[in-house]
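Quick notes on the structure that follows.
The complex appears here without one of its protein chains, the remainder shown in place.
Chains here go by letter, A, B and C, matching the order in which they are written, and residues are numbered from 1 within each.
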């Protein structure tokens, strides 16, 4: 079978990682990436010898790339015309314009990230929770980083024991490492409740009642979410741990092993030698799981930069009908991304 | 009636505020404060002209005070022998030694802060939740800052509608402003669950099932706690808001008024002209109150430096039997501390 | 002599403190303050019983004040027509419009803060460095917080021993406490050199060659500046300390006393019982003074929220010719603001 040909629009924090993720999928081919300006991300690509071909979106000034000596392969249309599906990680709002002006006319499928409005897509997608709904669709929108990680754990409990209700508290990292555009200094900031991640969860999993509160914190390495979940039956600590321990995209963390918080998890990814120190799995603390009467409560860390990459790969598989079922699709994605090895080794 | 004579041991973050709180109670007299070394807090007292008399605890080197020119009134025993009750805010563990070696032999009552073990006291005390248990007792221990604020809101709902269960998430400020001994840099840190504040709540309110998770964050101005509470009856958003809006030690905050987070609340205290910018009330965001099925969820901010002061004044009232009931005691404390004026003005 | 009548435009971080500063000057009268919206600062004023009269600037929606119950005294023109001089701490750029459209037509003097362009004023002013230049002028512009504090120390050395050249490093706090509009998370940020504070110093003190580098840091309590100064003669550590120790607006700090950094200085202001915990003096570490060959190097902390208030009071004195000389003017300001008492007590 021919490899699925994939392009990436927007080579920022997410776009860089989408490109790397596609490059690892042996049944896909990364045709190239498109961007606007010779950002540090593009300069870093150049310093590495241009492993990915670069295309320029409309309005880009090619002379700025020439000044540095960065080679350009072609225009955005050259890229789009040469792929089966685009992964669009453009700034929020640009994705919709791209869909209308470029992808639809070119007859090319696309997957959008969480910054776009839901209306951009046929399906609001999560690889584990609703893979089958994405099959053969032209336009998918991925859940945001927090929602992606959250749904992994709720879907995990739901399939094992049934979940009726969740109340979440999101302790949000306010900016990514190196992001100078957003910031918060010595302050916690609260948002209007309910937080959109709870609303989004209900869109994907309409049989669950979800609400929650979000508080921004001045850190860069990973959101922490606490979940109070009410099951169809009482879910004990042991039952929860057993279910989580089987999910390939959830690592079980223990404080006594050294996982003291989100920064330990970030450091671990770096020490693993992962590119950029990224982690695809969420981390879930065994030490955090407690029973609240009939409810079960737990806390997880969401490595926000990379957590949506696996589910986006699943999305390509669904939209292009590469696999029939969520089991086949997610396990293929996992294999190519190296997810799950930690469990074979008895780690987490 | 003669004024109750009060001394303060340990003039740190809490001790300074206890002294100020007592000084405002017209039916109490602050006899003096005791400390060990000419800290910045003591130097600031000296720069203000020694409004409070200073006594030295055992082991203090008086020559260090003489060098600066700070006048010393007497020894710790001089202070203890001259009071009805001591407020002990010494470093953790010292309170127990003081009790055994000094307060008991001298026949003086004492109130300890949250850092001491529960065993130090006859009653683990909260002005609103169990005032009557403290009546005539010799030794009380106050709840910690988080627990004090948390119980205000849970007790408030409990008395109005009945509460059976709470699951809390504490987003903890890791250090006070100016504290160079503790710190956390670009990291969230998780503790073993259940967090002690939930356990402490159950000690004070044994009819409620409580659990929770605590995450430390690198900020200095106020903890934020989210609470998921299950009532004996369904508590709606309107019911919760109505109950909270009547509690003198709870301010209702609105994001649209400018209360964006804990730092806004701290700034507001400073702009009010309060000494040190302190706030005695917890802030509770109207924007945070959401229903989770039959449960009610909300978020509050705990101004950690001053929040326990009112309940400690209540404790003096209980131990010395100054008032018979919680209503009388708390309203007297509130009057002298200026608590509640905001509500008369229609603010929060 | 009749009191000088003063108004304040813009009741933000600086405007609040300007109003308090004027209210303390016994030879001035604070007629009122003007603002746009019922901000938290205005609500705090209301909660305190409106110690200052409130006037509304053009475009303000009075109904928003009525909703809260905040009394309004009149319009901005009502205020301007009733004063001798306005202190304008409006958002950057608004001051110039106010000057052209309001102050000049009304024949009212004004002092602008550092956010306005130099062209707004007749003189770029510093109470200690060029008081006499401000005499009888209609429009003054104050130096910014960093420049104000920096010039205090450089002018101090210059008058004592002669200074020819300074090279400064500004370690800037990125936002004020409670400021949610600016931020920086786990990052240092560097600006194009030379930093404007060095350029501004040369405008005020043209006989000195100044340059420097500024780095923003994610803290809220006070800038730290290091200075490498080259004197007309060699300035030893002892000579520098002697000069600094005589300046009423410079406190000498010692690490061993507990002044470990900018946060200790902020805490000390709070513990002094100063309104909002403000400090008018800069702090200069004795521990930081070192000789670099013939140069002298030292570090100071700038309490950015309040440091410009004394020099602004000096500015009123100059513009309204209340005193003839810098010595008379600054000592009068100091007396009313309580500056210098620390030295009489042998503190710093």
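Keep in mind that, in the parts below, contacts are C-beta pairs under 8 Å (C-beta built on N, C-alpha and C of every residue); 3 or more make two chains touch, one makes a residue touch a chain.
Keep in mind that what you see is a predicted model, and the values were worked out from it rather than measured.
Undergrad: According to the contact rule at the top, which chains on display are touched by the left-out chain?
TA: A, B, C
Undergrad: Among A:168, A:250 or A:263, exactly one should touch the missing chain; which is it?
TA: A:263
Undergrad: If I consider the whole complex, including the chain that's not displayed, which of B:174, B:235, B:319 or B:337 touches that chain?
TA: The single option touching the absent chain is B:174.
Undergrad: Of the residues listed, A:173, A:221, A:249 or A:326, which one is in contact with the missing chain?
TA: A:221
Undergrad: With respect to the chain omitted from the figure, which of A:100, A:199 or A:272 is a touching residue?
TA: A:272
Undergrad: Considering the whole complex rather than only what is displayed, give the residues of chain C touching the chain that is not shown.
TA: Against the missing chain, chain C presents residues 164-167, 169, 171, 173, 186-194, 209, 211-213, 215-222, 224, 226, 228, 230, 255, 260-263, 285, 287-293, 295, 297-299, 301.
Undergrad: Residue by residue, what part of chain B touches the chain that was omitted?
TA: 174-175, 177-180, 182-187, 189, 218-220
Undergrad: I need the residue numbers on chain A that touch the omitted chain, in ascending order.
TA: 16, 38-41, 43-48, 68-69, 177-180, 185-186, 221, 257-261, 263-264, 266-268, 270-273, 275-277, 341-342, 345-347
Heads up, the rule we're going with is that only the chains that are shown with their structure count from here on.
Undergrad: Averaging each chain's C-alpha atoms to get its centre, pick out the one most distant from chain B.
TA: A
Undergrad: Rounded to the nearest whole Å, what is the centre-to-centre distance of chain B and chain C, using the mean of the C-alpha atoms as each centre?
TA: 35
Undergrad: Return the residues of chain B touching two or more other chains; collapse runs of consecutive numbers into ranges.
TA: Chain B, residues with two or more chain partners: 186, 221, 260-261, 263.
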